[in-house]
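Mind looking over this structure? Questions follow.
All protein chains but one are shown at their positions in the complex.
Moving on to chain A:
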Amino acid sequence: MADITIRGLTKVYPGGVRALDALDLDVAEGEFFALLGPSGCGKTTLLRTIAGLETATDGTIRLAGSDVTRLPPGRRDVGMVFQDYALFPHINVLDNIAYPLRVKRAARADRYRRAKDAAGLLGLLGLDGRRPAELSGGQQQRVALARALVAEPRIFLLDEPLSNLDARLRLEARTQLKRLQLHLGVTTVFVTHDQAEALALADRIAVMEAGRIRQLGTPVEVFRRPANLFVAAFIGSTPMNLLPGTVRDASVTVAGARLPVPDDVRGEIPDGTDVVCGVRPEYLDFSEVPADPAGGAFGGTVSVIEHLGGSSLVTLDGEGGPVRVVVAEGSEPEPGTEGWAVPRPGRVLLYRDGELVTAAAPAMAPTIKDGGQG
């Protein structure tokens, strides 16, 4: 059973801005769920509406089966970590952690015992008596986490929990966060604009744009098979190559290359259809000689080489525009030389009208009659 069930959720702000547009979403119990998207896509509004900080214009939110759409935030049994952590500066760490229990008028001894447990869980013991201003950014973030979980909420909501940390600390905090979520097993929804963070942490990701979910899936699905051009362009730390082309005789003419139409969609696309061919730089192999005489490779002149650490990103200027390809460390070409980028089998995706062309697959989704093919 889903722990969070959202149906037809719409949020229109007083100015007429439609932040959420008839949105449906199910989050399973114990799931670590990411809301990902560029700023203004509605991801934070969705999180805040689940928390009850924003009231829904339309639609319903059910937490653990009970309708909470009209409940005030204090009665929804959710814990939340804000982007700025929102620690009270005038009280010490232990009092900050114990704050939700104090509001609920828990006995003093009980609330300090539970606050100490939460502090221990997050490695904050020994910092009890300090004020938030005396803590590092990472410690403040952990205090905020401890405060959010001290009352043992049913749902855990995180608004950009790692964005205020510096790059190095962020990786450390990311691992710690994933470990914590595994340990507690509490249903967690977090908002991020950082696709790498979402891919690394989440069990499932909802990629949002303009108040709608553009793709819902596991990190692997979202990375390997972006459902549309928006997701394809958004996901991946090195952007996907998206090249316009035309289908002819079971092959695609794109950027001077002729690629075979992928097996699973062969016959789905009539001849003469304009498509966009998408292939990640990681799924291209660089070659200094044209590997395939039939032209199954993108040719061009090496123009830019960007070092990524363990690998390099090579930009080839070809006739269809620049193509980027990831090259292993030590085998980078010289700028100005000719080169070819050869797609690995099964890694080329075709987009028609902005949507991924998928196999009709009647066995997989018999109830959907016109899904994705219109």
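Just so it is clear, a contact is a pair of C-beta atoms (placed from the backbone, for glycine too) under 8 Å apart; a residue touches a chain by one contact, two chains touch by 3 or more; residues count from 1.
Here, contacts and distances are computed from a predicted model.
The subunit not displayed here is recorded in UniProt as "Sugar ABC transporter permease", chosen from "Phosphoribosylformylglycinamidine synthase subunit PurL", "Sugar ABC transporter permease", "Protein-export membrane protein SecF" or "FdhF/YdeP family oxidoreductase". Of the options A:7, A:131 or A:225, the residue whose C-beta touches the omitted chain is A:131.
When the full complex is taken into account, the listed residue touching the unshown chain is A:89, out of A:89, A:309 or A:336. Check A:70, A:104 or A:248 against the missing chain and you find that the one touching it is A:104. On the side of chain A, the interface with the absent chain consists of residues 51-53, 72-75, 78-80, 82-86, 88-91, 99-100, 102-104, 131, 133-134, 147, 151, using the contact rule stated above.
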